[in-house]
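Note that one protein chain is taken out, while the other chains of the complex remain in position.
On to chain A.
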Amino acid sequence: MAESIYRALRDGALEGELAPALTIKDSVASPFALQVFSHVISHLFSSILAGKSQSRGLVVVSFSRSPSFYLDLLKNKGTDVASSNKQIQILDCYSDPLGWKDQLAGSRNFTALSNEALVSSNAIVFREVKHMDKLYNSIIELGKGLVGGGKIRFSIAIDSADEMLRHAPVSSVARLLSNLRSHDQISSIFWLLHSDLHEARVTAVLEYLSSIVASLEPSHQLANGQRGDLENFSLIKHNSKKGKFHVRFKKRNGRVRVMSEEVHIEQSGINFTSLPSEGAINQGLVPKVQFSLQLSEKERIDKANVVLPFEHQGNGKPIQIYDGRRSLVDSKHERPVAAVENVQTNENCGSGEIIYYRDSDDEMPDSDEDPDDDLDI
C-alpha cells in the first residue's frame, strides 16, 4: 500500500493537471508522521537519483528539523548526498525563520559562529516565514535552480504544514499549496500535519487540497482522561511501537480508494504490514488467567443454536411458550422439554435447551395484573 503512494508521487503530474499532493497526518497518540515522511522522502529521492521518476529534483522545505537531519537521513540510506546537490536542495526555515539572528547581529549583541556562516551547498536559509508569497517564490527559485526552467519538473516536501499554519493564516497557506500544485514545473508535493494542533476545518482545508491523505492512528484507543492505570500504560507502550496507517486516494476518475495497513516503528525505521484481523489483536490483550475466558468453536456454535424461550422463531408455527406450569405428576410421563417447539428439538440435535421446572404449582405465571386486584377494599 505504501508502494501505491510512492508510485503516485513518482508518476507525478499529467500535463494540464494539478500535481498529486499527499498529506501525512498524525496525532499525539500515534506521532509517527515524521517517520513516514522521512520514509517517503528517501524513497522518492532514490527514484529521482535512479531516473525512475518524473521529477528530476527534490526541494525540502524544512521548518521543524535542521537541514543536516535530512542530509544525514539520506546519507544513512546510502545516498551520496555530497555529489547530489544538483538533485536536492533544502530551504532552511529552521535555523533563523524570523530573522532574529540577523537582528541580534545588527545590534552587536551577537556573534554568528563561523560554522553558521558556512552555508552548506545543499541548503539555503530562509528568514521570512510569515510571508507566504516570499516563501512561494523562494521554493520555485530553488527548484528552478535544481532543474532549470522549461518543462523539467521537481518535487516538494514540506516539514511541516503546522509551522506554516502557525506563521500565516490558513487562507495564505492554502493559496501557497494550491499555487504550487498548479505550477507546471511541480511534479508532486507532500507535507506533514499534526491534526491535533489545528481546528477540524483547517485540517479539512489541507485534506481537500490533497489527492492522497495518509493518516496515522493508534492501534488501541486509550480510556479518556486518566492514563494512570497499568492497563492504560501497556496500551501506551503498545501504541508507541505500532499504529494503524489509513490511506485515502482520490483518483482522477473521481473514485476514492481507501486502504489500511499496520505500521511498526523500529530503531532502524518503519515497516508496513497488512492489518491483522481484529480477533488476533484482542486476543493478545486478554489477561492470562487460569480459567478459560474464550469460547471454543463448538461452544460458539452451541451458543448460537440455543433457542431462547421468549423469542419469536419466525417460521409460521404458533409458539408454545412453556411457563413451567406442568404439574410434577404430568412431568413424570412427558419429557420435560421447555420453551421449544417440538419440531425444532428433533431437527437440531446439537441445539442447547433451556429446561425450567417450576418450584410449585402455586407459583403464579408472570402477568401484568396487579396481584392486589382480588382484594376487596
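Convention: a contact is a pair of C-beta atoms (placed from the backbone, for glycine too) under 8 Å apart; a residue touches a chain by one contact, two chains touch by 3 or more; residues count from 1.
Everything below uses one rule, namely that contacts and distances are computed from a predicted model.
Hidden from the displayed complex is a chain whose UniProt protein name, among "Elongator complex protein 6", "AP complex subunit sigma", "Transport inhibitor response 1-like protein" or "Large ribosomal subunit protein uL14c", is "Elongator complex protein 6". Among A:Asn253, A:Gln267 or A:Ser292, the one in contact with the hidden chain is A:Gln267. Here one chain is not drawn; of A:Leu104, A:Val205, A:Leu275 or A:Val307, the residue touching it is A:Leu104.
Shown as candidates are A:Lys241, A:Arg257 or A:Lys303; the residue that touches the absent chain is A:Lys241.
Contact with the undisplayed chain is limited, among A:Glu17, A:Glu199 or A:Glu299, to A:Glu199. Although one chain is not displayed, chain A still touches it through residues 28, 31, 66, 68, 94-98, 100, 103-104, 106-107, 109-111, 113, 116, 166, 194, 196-199, 226-230, 232-233, 236-237, 240-241, 265-267.
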